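Removed from the display is one protein chain of the complex; every other protein chain stays in position.
On to chain A.
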Amino acid sequence: MLEIEKLSYAYPDGHIAIREIDLKINDGESVALVGANGAGKSSLFKLIIGISQIKEGSIKIGDLSVEKKTLKDVRKKVGMVFQNPDDQLFMTKVYDDIAFGPRNELLSDEEVEERVNNALEMLGVTHLRDRMPHRLSGGEKRVIAIASVLSMNPQIILFDEPTSFLDPSARRNVINTLEKLEMTKIIATHDLDMALDICDRVIILHHGSVFADGKTDDILLNEELLLGCHLELPFCMQKRKVRKQDSDK
C-alpha cells in the first residue's frame, strides 16, 4: 500500500508544487493521476521515488518510509517509467537496458536472464531482445522502457504520460500492455480516454492539491468538475454528448 500523509513540497525558488496531500493507494489498484500542466503530477512522482527530498509530510510504501537511507529499498519496490523513453534507454542493446536494474541488484547472470526474458515475454516483445534501442520506433521504445522497469519486479509502477507522442496503433499497444500488468499502477496522464479504459480510480491534482478523488466514471464523466481544473471530458464522451445534443434537437 502507498500512503501519503500531509505531503507538501516547494522548489528552491519558492514555487509550491505540492500542498498537504493525503492519499492512500491500495495494492493492485490502477489509478490515473490527472491535472493541468504544472498541477504537481511529476513533482509527486519525484517525491514518491525519492528523486526530490521530502521536507514536509511523509510517504510510506507498505512499512517502508521514503527517506534518504531507505531509497535503495524504495526503488526495489517502486519503479518509474519516464515520459521520454530516450531518457530511460541508454545501453547499446535492448537486453542490456532491461538487465540494467537486475544487474544493479547484483543478481546472478541466470537470474538476470530470467528476469529479462520474463519481462520481454510478458509484453510480447521477445523479438526486440537484441535490437539497438535508438533504432526502435516510438511505441517499441515505450514498451521496452516499461520492460526495463518490470524486470525489477516492483510492487508499484509510476507511469509518466505513457501514451504521449504515440500514433494511435502504438498508443493502443501501450494501453494493452498497461492492462496486462497486475501490480499497482499510478498513471500520470492527460489521456483521459486511456484513464477511462484502464483505471478504476482517478485523482485530480490542481495547484498541487487533491481536487477530486473517486471512481473513474464519477470523476471523468463530471464535466463541471473537470472544467473547474482546466480539464475536459474524455474525447469519447464529448462525441457522445454532441450526438445526444444533435438527437435532442
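Worth pointing out:
Basically, contacts are C-beta pairs under 8 Å (C-beta built on N, C-alpha and C of every residue); 3 or more make two chains touch, one makes a residue touch a chain; residues count from 1.
The rule is simple: contacts and distances are computed from a predicted model.
For the chain that does not appear here, its UniProt entry gives the protein name "Cobalt ECF transporter T component CbiQ", which is one of "Cobalt ECF transporter T component CbiQ", "Cytochrome o ubiquinol oxidase subunit 1", "Phosphate transport system permease protein PstA" or "Peptidoglycan-associated lipoprotein".
Per the touch definition above, the residue from A:103, A:129 or A:172 contacting the chain not shown is A:103.
From the options A:148, A:163 or A:216, the residue with contact to the chain not on display is A:148.
Touching the chain that is not shown, out of A:44, A:61 or A:80: A:80 (per the contact rule at the top).
Those residues of chain A that touch the chain absent from the view are 46, 49, 51, 72, 75-76, 79-80, 82, 84, 86-88, 90, 92-93, 100-101, 103-106, 132, 134, 148-149, 152.
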